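As you look at this complex, bear in mind that one protein chain is not there, while each of the others sits in place.
The first chain written gets the first letter, and so on, giving A, B and C; residue counts start at 1 in each chain.
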Amino acid sequence: MGKPKVGIFGITGCGGCQLEILNLEDQLLDLINAVDIVHFTEAITEFSDDYEVALIEGSITTEHDVERIEKIGSIAKIVVAVGSCAVNGGLNCLKNLYGTEKANALVYGDKKEWIDTIDVKPVDAYIQVDHYVRGCPPNRLEIVDVVRSLLVGRNPEIPNYPVCIECKRNGNTCVYELGKTCLGPISRAGCNSRCPNSVSGCEACRGVIDDPNVNAQKDLLAEHGLSVKDIMEQFNLYNACKGKTIEQT
Amino acid sequence: MADKINIEVSPVSRVEGHGDLVLNIRDKKIEKLIFRIPESPRFFEAMLVGRNWDEPSHITSRICGICSVAHTYASIKATEAAMGIVPSDFIVKLRKLIFHHEIVQSNALHVYFLAAPDFLGVGSVVPLVKTHPEVVDIALRVKKMANDMVRMIGGRAVHPIRTVVGGFTKLPTVEEMLQMKEMLNGAYKDLEISRALLKTLKLPDFERETEYISLSDSEDYAHYDGNIKSTDGWEIGPQDYLNKIKEKVVKHSTGKHCWANRDAFMVGALSRFNNNYDQLSDNAKAYAEELGLKAPCYNTFMNNIAQFVEIVHSVDDSIKLIDELLEEGMDDSKKMVDFEPQAGRGVGAVEAPRGLLIHDYTYNAEGKVEKSNLIIPTNMNYGNIERDMQALVPDIIDQSEDEIRLSCEMMIRAYDPCISCSTHFLNIKLVNR
Amino acid sequence: MLYKILDKNHHKEFLSNLVANVKMVGPKKKDDSCHDFTSIKDVDEIDTAYQKTTIPPAKKILFPSTENLVRFRLGETIESEGLLESSETVLFGINAWDIAGMNFLDRFFSTDFADENYIAKRKALTVIGIDTEPTETNFAHYMDSEYVIEGFDLYFTDLGDRFFVRIATAKGNALLDRFAHIKDIEENDLKDFNKYMNVYRKKFKLEINMKNFLDNFENIYDKKGVWEELAEKCYSCGSCNLVCPTCFCFNVKDDINLDLKTGQKMREWDSCMIPEYGLVAGEHNFRPSKENRLKQRYRCKLITYKEKYGKNSCVGCGRCIEACLAKINIAEDINAIKKEVNV
Partner (left out) sequence: MVLNAEKKETKKTIYTPDLATITQVKELTPTEKQFTIELDDVHKRKEFSFEPGQFVELTVFGLGEAPFSIPSSPNNKENFELCVRKIGNVSNALHNMEPGAKVGIRGPYGKGYFPYEKMQGKNVVIVAGGIGMAPVRSLLKVILEDRSSYNDFTLIYGCIDPNNILYKQEIEELKKSNDIDIKLTVDNPDDQWDEHVGVCTNLIPDLDYSPEDTFIVVCGPPIMYKFVILELEDKSFKPENIFLSLERRMECGVGKCNHCHIGNKLVCVDGPVFSLWEIRNLKEAI
């Protein structure tokens, strides 16, 4: 691929994913040289409808979002979903869990008719996504890795092993030993185990691995005093849209 | 020449843009002026219901990636207030230290990447790399310093991990503290150069006095703590915010509009500057003077300068905080205070980079959220943005459509409304009637 | 082997001299649960009364979790060169089974194709051993690893008022000469040392029976139900591998930097317990189930190197038992396998 034209878009999210791109300080100039950034919601005023690669942050939460995402999907040849919100709905999905109608009434009261809101869905509910950069916020080096991989023409390698692997590579004490709980054993790595690195349990912001041992995880959490409801709630934090795994079993 | 102008950004016809400006002018009079935010509403107040006391700070951090530390703190403070948890002096100092650097990184992003391109006459940071590489270099260095500090103390730059109710899950090491100090000392050179550059910029000459609201604290230039104070002469404790600050839903915007003493007020760097000028570091004061910023200042465009002055103050104060913390010793046992979760209501107010931020939670006996209310700075500014625009447009009504449009955009950008709305006002359609 | 005595009152002085003059890595308290071997700047940071350590000290230094192997630059011509990094270091406070683990790695990385990335670091390492209290999960005694006679330069045994020092190399001797006040041993020193070892050996409480393990293992290798049960709770999380002093599996990755000119080949620790380990192109997986993988791990730890080198690669440190959140326990399983044969 030559110098690809790249658009970076924010749908409904917190802007943190785009900020992580801007936070690439050491590599930002290389990035700007390696690709042609023609659209970047958060950082540049110019915008263009001519791009090959779309990096998309945020989930789809309004009719207006639907229009936007469909347009991006019709233009971009390669779509990369960046961040939990885009990948699987992320934290936004807590609204679905609460009930979209109910949530609207709670926040906007009798003015709720004025508000455009629908059930939260990830990007791939509307358009085809080629690559996923998981995490809330995503690991900025992984964003670089995807861009690099697209440039040299390979499939980006996103780990399908649990966070424990990275956690051990980093030489951490397991937080279970310190009396905390962690979803690391069933959650997908790639974040460099940053929560356990900070002595904080993994919250599964990158979703679960392909074949998680959910039963073992449930037993483990129950052993640490969590009720089924607590376990569900922990798990749902970032995975309420797609994460049926624990619920189903 | 501009007898009949409609300036409008339609949210539906364009893919981009979260914030829209509708401006109709007829016979040199404003017929209609609306600043609207069709940003997708996210319903955080609903998401919080039923959540365990240790989760709201992680959840609300996701309201905004650029000010995630501020949300984390407003949230933690609300929870701590509700449960009667009093963090130690050590913890508060470390919190202030990390908080400074969210302000630095956010202000730097705004001053260098978003406002500077406007004033230097280029579209954005991408062309800026070619035209003013030295500015981009400085911006990246300052941002990196601030982000690295947040990473070292908070565990990551966006949505910090280590700062939780009751303290920290992990403390930075002495070596890291010393490294931070070195980074801070290294920043002065870049700040000097930036000052020289900012001095050459021509900011529009525009004044409109309004109500300026911010936190204010007897101890320091308030970011983390303090009472809510107004230039209109009132001051209240954060828990009484509802007595003064009112919210309403308006039809053209998903962001609620706010008012207090008058029909609108301003929050953000300029408000903090106007309220707390005296508490700035000497160095920051000198920078302000050099750049022609004096308190009280009624020129909205000077908000960018105030942001820069705050960067200087934050660097100075951080060095002081690091020295004090090292003096006390980075002993691991200091990272947390003991507490028991309990029922109650608490309000947490902080100064986010963009201004006053309030979280208000009610917990039940199991330590789960029953009710919450969040008041977000950009929302507070909406009303004031419209008023400013109403004042600005008559002054420039004789200019070309393009010039009017640009001035309006720059005005909005001066507020640094939460970043995703701060760009993309360009595709404004002008329809002459 | 040369024996000497270091009096307790000269001990701190020796350590202080070391800290002041060499790059020293030693045990330091990390948190309420673990110690960690890190660079020691101040002699008071050293805490030899440790039990649990996260990553085995020798592995941490000699075979880091990620390591650049080759660097290359693309252009008119391509340059590519192997990268070797090493730093003269004194590793103080490593215990017998971790030295045994290192001895295994030494042998592994220098046989057949010699791995110079490992060897360069090993050559730069001076090893000072000490005895530590075994944890409840430790069975080093049964793996012949509670006492080592090679792999260290110096080994300190605490006899109460004095240290019994075993000197295995000239390098160790020189270190003592330069930094410590030592004296010659007397008859009772040796006696006390032997007495100490007898007591020490009794501290390994976890009993296992390795007799006929190979036969037993092959015997029940295909037995239905056994392995399914043993592995049922396994998360395939790899923790057991990564904390093991003798696990050495790694992945190799080629990366190009964003400048699209420079790049590197690097390796990072891998685990035989994760599904991808046996996956080849075309999606065929040679070890698709967690039972398969657990069998592979036990074989590698308890059989392969017994046959190849005459000694198991498992040194009985018990780390994998502590690390496993599914409570899969190699020691219990060794016994369970034996029992299974008898039913």
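In the analysis below, a residue touches a chain if its C-beta (ideal position, glycine included) is under 8 Å from a C-beta of that chain, and two chains touch if they have at least 3 such contacts.
Keep in mind that this is a model prediction, so the values were computed, not measured.
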Shown chains touched by the chain that is not drawn here: A, C
Residue of C:E88, C:E136, C:D161 or C:E186 touching the missing chain in the full complex: C:E88
Residue of C:L2, C:V43, C:L74 or C:V341 in touch with the missing chain, whole complex considered: C:L74
Residues of chain A (touch criterion as defined above) contacting the omitted chain: 152-155
Chain not shown, touching residues in chain C: 21-23, 69-72, 74, 77-78, 80-88, 90, 109, 112-117, 120, 124, 126, 171, 174-175, 178, 218, 221, 248-256, 260, 263, 265, 267, 270, 272, 277-282, 284, 286-287, 292, 296, 299-300, 303-304, 307-308
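Everything below uses one rule, namely that only the chains that are shown with their structure count from here on.
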Touch-based graph of the chains, sorted into line, ring, star, complete or other: line
Computed distance of Cα centres, chain C from chain A, in Å: 37
Whole-Å gap separating chain A and chain B, where each centre is the average of the chain's CA atoms: 25
Rounded Å distance between chain B and chain C, as computed from the means of their C-alpha atoms: 51
Residues of chain A whose C-beta touches two or more other chains: 199
Residues of chain C whose C-beta touches two or more other chains: 31
Parts of chain C lying in touch with chain A, wherever the complex brings them together: 30-34, 36, 54-55, 60, 65-66, 232-239, 242-243, 253, 255-260, 268-269, 271, 274-276, 323, 325-326
Chain B-facing residues of chain A, complex: 10-20, 22-23, 25-26, 28-29, 32, 37, 39-47, 49, 61-62, 64-65, 67-68, 71-72, 90-92, 94-95, 98, 102-104, 106-109, 111, 114-117, 136-137, 194-195, 197-200, 203, 230, 233, 237
Interface residues, chain A side, partner chain C - complex: 27, 30-31, 33-34, 144-145, 147-148, 151-152, 157, 160-162, 164-165, 167-174, 176-178, 184-186, 199, 210-213, 215-217, 219-220
